[in-house]
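Take a look at the following structure, please.
Excerpt of the complex: some chains, original placement.
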Amino acid sequence: MRFVDEYRDAGTARALASRIAALCEPGRRYKFMEVCGGHTHTIYKHGLEDHLPGAVTLVHGPGCPVCVIPMGRVDDAIHIAGRPDVIMTSFGDMTRVPGGRGSFQDAAARGADIRVVYSPLDALKIARDNPARRVVFMAIGFETTAPSTAMTLLRAEAEGIANFSVFCNHVTIIPAIKAILESPDLRLDGFIGPGHVSTVIGCSPYEFIAREYGRPLVVAGFEPLDVLQAVHANLEQLAEGRCEVENQYSRVVPWDGNAKALAVINEVMELRPHFEWRGLGFISHSALRIRDRYAAFDAERIFEIPGGRVADPKACQCGEVLKGVLKPWECKVFGTACTPETPIGTCMVSSEGACAAYYNFGRFSRDRVREATRA
Amino acid sequence: MPADRPDLAQVDVSGVRRAVNIGLLEGEELAPGDWILIHVGFALSKIDEVEAKAALDFLESIGQAYEDEIAALRESMIEKG
Amino acid sequence: MTTDERATIPPERMLPVLNAEEKVLERIERARRRKARVREELITLAHGAGGRATRTLVEAVFLEAFRNPMLEPLGDGAVAGELAFTTDCYVVTPLFFPGGDIGDLAVNGTVNDLAMCGARPAYLSAGFILEEGFPIDDLRRIVASMAAAARAAGVAVVTGDTKVVQKGKADGCYVTTAGVGTVDPELRLGASAARPGDAVLVSGPIGDHGVTVLLARGGFDIEADLTSDTAPLHGLTARLLDTCPGRVRCLRDATRGGVATVLNEIAEASEVAVVIDEDAVPVRPAVRGTCELLGIDPLYSACEGRMVAVVDRDAADAALAALRSHPLGTGSTVIGRVADDPPGLVLLRTSFGGTRIVDVLVGDPLPRIC
């Protein structure tokens, strides 16, 4: 498959790996954060760390849109879904995300009509096909996904599909990165920048990182060679004493992003004053809500929602994992009380969540695996 | 594609087809054979073939250089052995 | 990748793996071996998805209550002396899909479970739960498929039952078949019979059925040139068993939960590691493309006419040749082998040159497909 297979070539990976190893200063340890959950998934799915020298550690960031949804918002969505006239729609990733009183899957077992869609347009189609029901799209995601939600809402308006609405949980990436950079307990050497988000927002929004925090950031694609190349580029900058925003993913990401997508977001949504992030607490201007002029499509206004704040479970250390302070396995409940089957935290649910990715794909002793996989 | 839906394009990858909304690619000229990045049913970006080729050339050059190194290494080992 | 070209980092540049992480992993593996316990109060779709939740339900509820030596191995069927006996319920949506329908699925699926016991399938029973309002022409079509599949497999449907439930209490038509067959009582096949060094084979491209049915549901508005692989495998298993007498350890059809689930069952039951090569696993481009688009892993996608075979390493070539000589096994490959450690894990050597776990499926990424 084009743009896939050529970026999964083991030979090129070995070549890059050897260059990466050569770039490491002996005795120095490097920590790079991949901001985006998609990168986390790629890293574990392809066993990317097998190509990294022990001196390089990848730290997982807050860029999994499912992981950052606070429990209260899940409960609100389930509350709406509990109405007999409502069909709740969302991406499959939401199915098992725990709220304070269970997940979508549990709500479905109690009788709620909750359907998985591939696209918000599919949710709109369900609304078109079920005029007697009220179809709510549980919108999640960063700037990557927000334009699609906005376009769908505009289409609903144009077609006059009055039984469609959006429960908007879109978040923005920059405030999250800022929160990480402000975190006192984390030392990072550089960033692997989110590829898909950057398609929309472009690369310039990251310049403050280089400028104000003195860290390189390399926007990267989602194939394993993309990520490996981004590590290489980070190390190269460090070796050369540079500190810049670089675009490894230039085949897809224009430096200035997608103006139309930004305009569409801006037409339909506006920044919330603040929004709670799971594990990270409230972050100012970090999320989007539907503008007044589209209130008729805003589930938050159409339906009474409890809107309560639900404290994260005591045992949960997702915040530390999302900030990259803890590796997944360092969480006290990782793999014992918290597993993909019985997730306590959100990071254990989506395959973009650091804990789930590590548990599903990476959870083993390297020594024993090297032994086992020897041909 | 229905003529009345200029915002839709049919994409086909390895025999897998889906209609994709291209409303976010305003101003981009799209022609059959172009590659696009798809996210939740929307085209987010048209792939820049020039950039793609340059990036791949770079990766391949690294790979080639490495192969050469390895080959050289092997030869030198054979010589030694 | 047939030789070990993975580790390219000079050992002196590797830092030691943290002892703390090792300890955590040990603790986790202990937790995983704990007795199955159902925590939920209500049945969810996950309990039927074939993965961890299904396994837990089966062990904690069904095995716990019914426990007996024939049930205990939780194989594709039960074997007592020369008798093999199995059952499966079929609730696929949609009822008709490219390459098949619930009818041939219900015959082939049960024929295959007998075949995986090493048995020669003889008789089937068929139980129908029909929803009030179900079109009788659709029923005729399903029954005709079953009859054709039974003829093709050389089995007879000898007994049956039909119930009708009120509109809204089913989804058109559910079929439950049971099958009996005869088996060589000397045969010792089972998920627990794999030994380190054994070769692991699949009989053709994987995941076709699961992806076909997922797309046939129409919810994703995706089209692909795919058909279900539904087929009766007893001819294939017979040829394999005849060719490699005493050398076949385990046969499993890779239905709900896919090849990954079967391999995990073998790894757990045999207390071995199973190591497979991503490059060696045959996947059709359209299956791969759909999976990339939807974020699904073909290793978990159901097949209805493919099996996993574990054979003695010395018989691997003969086994592969035997499978390939059968029309339903022309796409067979060796996808990996059995190792002794870490027991209970399936490891994948990725095309990219890394390694990852292929764990048991959690939840229901693929809605029900068989």
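Just so it is clear, A, B and C label the chains in written order, and each chain counts residues from 1 on its own.
One rule holds for everything that comes next: a contact is a pair of C-beta atoms (placed from the backbone, for glycine too) under 8 Å apart; a residue touches a chain by one contact, two chains touch by 3 or more.
Just so you know, these numbers come straight off a predicted model, no measurement behind them.
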| item | value |
| --- | --- |
| Subunit counts for every protein chain kind in the full complex | A x2, B x2, C x2 |
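In the analysis below, only the chains that are shown with their structure count from here on.
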| item | value |
| --- | --- |
| Whole-Å gap separating subunit B and subunit C, where each centre is the average of the chain's CA atoms | 34 |
| Centre-to-centre distance between subunit C and subunit A (centres being mean Cα positions), rounded to whole Å | 32 |
| Chain centre separation in whole Å, for subunit B relative to subunit A (CA means) | 23 |
| Touching two or more other chains - residues of subunit C | 220-222, 285, 288-289, 292 |
| For subunit A, residues contacting two or more additional chains | 1, 9, 14, 18, 118-119, 122, 225 |
| Subunit C-touching residues of subunit A, taken from the complex the two chains share | 1, 4, 8-10, 13-14, 17-18, 21, 24, 29, 44-55, 92, 95-96, 105-106, 108-110, 115-119, 122, 125, 224-225, 327, 329-330, 334-336, 339-342, 351, 359-375 |
| Contact set on subunit A toward subunit B in their complex | 1-3, 6-7, 9, 11-12, 14-16, 18-19, 91, 118-122, 141, 144-145, 147-148, 151, 196, 199-200, 225, 229, 248, 250-254, 258-261, 264 |
| Complex contact set, residues of subunit B against subunit C | 13-19, 38, 41 |
